[in-house]
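Quick one: the structure is below, questions incoming.
A single protein chain has been removed from this complex, and every other one stays in its place.
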Amino acid sequence: MEFFEKLMSIDRRVIFFFVGVALIVPFFLDIGQKIEISPEVQALYDAFMELPPGSKVLMTFDYDPPSAPELQPQAITALRLCFDRNLKVIMIGLWPMGPMQANLALGTIFSEKKYLDKEPVYGVDYVNLGYSPGNELVIQRMGSSIPATFPRDFQGTPVEEIPLMQGIVNFSNIDFVFNLSAGYPGTVEWVQFAVDRFHARMGAANTAVQAPLVYPYVHAGQLTGLSGGMKGAAEFEKLTGFIGKGTKFMLSQSFAHVIVILFIIIGNTAYFVTRGREKRS
Amino acid sequence: MATGKLRNQKIYFTLICLLLFSPTLIAQQTESADITATPPAPVTEVVAFDTPNDAGSSITICWKKSSDDRPDDRLFAGYKILRAVYPRGEFQQTADAPAGAEETFDNEAKDGVEYTYRIRAVRGDLYSDSDASPPAQSKQQWFHTGRVNALIGCLIIGLAIIFFINRAKSGKELYIRKIAGLEAVDEAVGRATEMGRKIFFIPGINDVDNMQTIAGITILGRVAKRVAEYDAKLEVPVCRSLVMVACRETVKGAYLNAGRPDAYDEDAIHYLTDEQFGYAAGVDGLIVREKPATIFYQGAFFAESLILAETGNYIGAIQIAGTAMPAQLPFFVAACDYTLIGEELFAASAYLSKEPKLLGSLKGQDVGKVVILLAILIGIVIHTLGLFNFAQIFTVR
Partner (left out) sequence: MRRQIPQLLTAIVGFVYIIQFFIPHKPFNLFERMFSDWFLIIAACAIWLGVLNLLKLSSEKVYKRGKDWPYSLVSICGFFLITIAGLFFSGGRHFQDPGTPFDYVYVNIFTPLSATMFALLAFFVASASYRAFRARSKEATLLLLAGFFVMLGRVPVGDLITSWLPEGYRLSNLTDWIMNVPQTAGQRAIMIGIALGIMSTSLRVILGIERTITGGE
């Protein structure tokens, strides 16, 4: 009886310890997992694959370092896909640290052997226009004029001098928008303004917490596809054939989920045993 | 004579060679002609009209795309938009449109000036122009016809709110259901007073332009008045400078209204950082060190919600949360004693004040909810029977 009562009010540090073990141990294991592709991620991948070479993709980095474990693998995968298919990438951020995350993603990609000899050219194949304050107002202004909203790139070069930005006026010159979002401003604002008002075609990658809020937009057809959380990252990586951190970290996530479920079962078992004995006594 | 004969032989030889090799030459020319792009089929049905529901300076141009505009035709480069002032102006290029496009906007038109447009289909180095469109001129509109439905909705709900506010002012008793989290405010403040520990109020991490923050600050005003009356201690760590300023005004006013201006401490409302997790770390540190008896979380929260709530739960504080962020509600429900869900956050100020005018606005909200419920039910029937696109009525352009 005491044992089950103690179980009901176990010190949370015991739980923390087991969760810590569940997260760390998989780093030393080499277990493959079967990743099933969800329709939403498949739709996102298909949207990228439908774009002909030379298409302009606007990638918006609306997240910061805390959300990087979930979103950075997706950013890297999307950028790789774009470079391999000769899609031109325009990167912006509605979060101050978004453009820096974009640079980190580029750094990761360009350090790969494949790109050492043939690195995409800045200003021709991709450009980083940096951060603009104003949240959803930035999106609204981009609907009128992207160069007016981002007059200079991340390094201070006027956009008129950037070859990739020639002919880019507003969303009608953008073939696809890919939004990586961890909160506000993020996918919801992009849908409300870029998709609903300016008819942009858009896909998104969100954190696992944010994704449920965004599913209604996928079902309503406002979003072309959605990749949610670490699992979405793993699915996206599987579809593109680039196995990265999204897939590797899924094992830790699986272990952690199992541990949490075990603890829930233990807690409920203790609860029912304690309650049953209380009723009998 | 011999020279003349030799010359004739040369001529005959040249002619024979030409005859023998001419098919090859012709074939090469034909092949060259195949490699070089042929002009694309022109665009048809070009129309231009004033872009509706805007502030002028914009003309919409629509066309039926060229029959050569196909995904497998790699040479097809897209369209160039040519504009001329009607009737005798010279056509000049103003914009481009990609292959597949059948609509574009000229956002640099001058109001009142008539323009005519041609669409140039481009294939390689060759192109073909369409016929000129009928003239069009841009103008400003006084009313956005695509938002009539929004106006009607606003009027229905707004008038309902105003009606019930006036009805409440006339003294009519309005029934508002009990909200457990708000009933517990007095108990929570009293507990802190008895224990001699602080009350923390966290107004969310968004700025003062967010309605959840406004709602949180109005609740802070009510809570601060109770705190002043009970002579307890209040601390409000904030994430935004403007929120700090607004909270200070609110709390000062609350203390004044409670007759305790002397007890107001400006430094109790202080700024930590704009950074989300820096703020969470700062508040967590304060919670663990100060050990408040009561913590209010009222406003917009994101991923830091569970970090804050779990820390508060760990130290044994009574926690009352309220947010309109659906993704964070489960975390608050799991970790806090009471949670105000969605619209309850916005109703809290009215509920706590018990002012008839404010309570009346809650009834008006309910009218809006009834209207939406009816629309959903009607929509389900209409769409199930496939009568017409009822949902389209609610699209706001």
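Read from first to last, the chains carry the letters A and B; within each, the first residue is number 1.
We adopt the following convention: a residue touches a chain if its C-beta (ideal position, glycine included) is under 8 Å from a C-beta of that chain, and two chains touch if they have at least 3 such contacts.
Note that this is a predicted model, so its numbers are computed, not measured.
Contacts of the undisplayed chain with the visible chains, over the whole complex, involve A, B. Residue A:253 is the one among A:60, A:187, A:206 or A:253 that touches the chain missing from this view.
In the full complex, chain B touches the omitted chain through residues 53-56, 140-144, 147, 150-151, 154, 157-158, 161-162, 165, 207, 209, 211, 214-215, 217-218, 220-222, 238, 240-242, 244-246, 249-250, 252-254, 256-257, 267, 270-275, 277-278, 280-281, 285, 289, 303-304, 306-307, 309-310, 313, 324, 326, 329, 331, 333-335, 341-343, 345-347, 349-350, 357-358, 361-362, 364-365, 368-369, 372. Hidden from this view is one chain, which touches chain A at 10, 12, 15-16, 19-20, 23, 33-36, 38-39, 64-69, 97, 99-100, 103-104, 107, 133-134, 137, 141, 154-156, 208, 212-213, 215-216, 219, 229, 231, 250, 253-254, 256-261, 263-264, 266-268, 271-272.
In this text, only the chains that are shown with their structure count from here on.
Chain A and chain B, compared by their mean Cα positions, are separated by 19 Å. The part of chain B that touches chain A in the complex is made up of residues 71, 95-98, 101, 104-105, 107, 206, 276-277, 300, 302-303, 314, 326-328, 397. Contact residues of chain A toward chain B in the complex are 12, 52, 64, 66-67, 144, 167, 169, 172-173, 175, 182-184, 197, 207, 209-210, 212-213.
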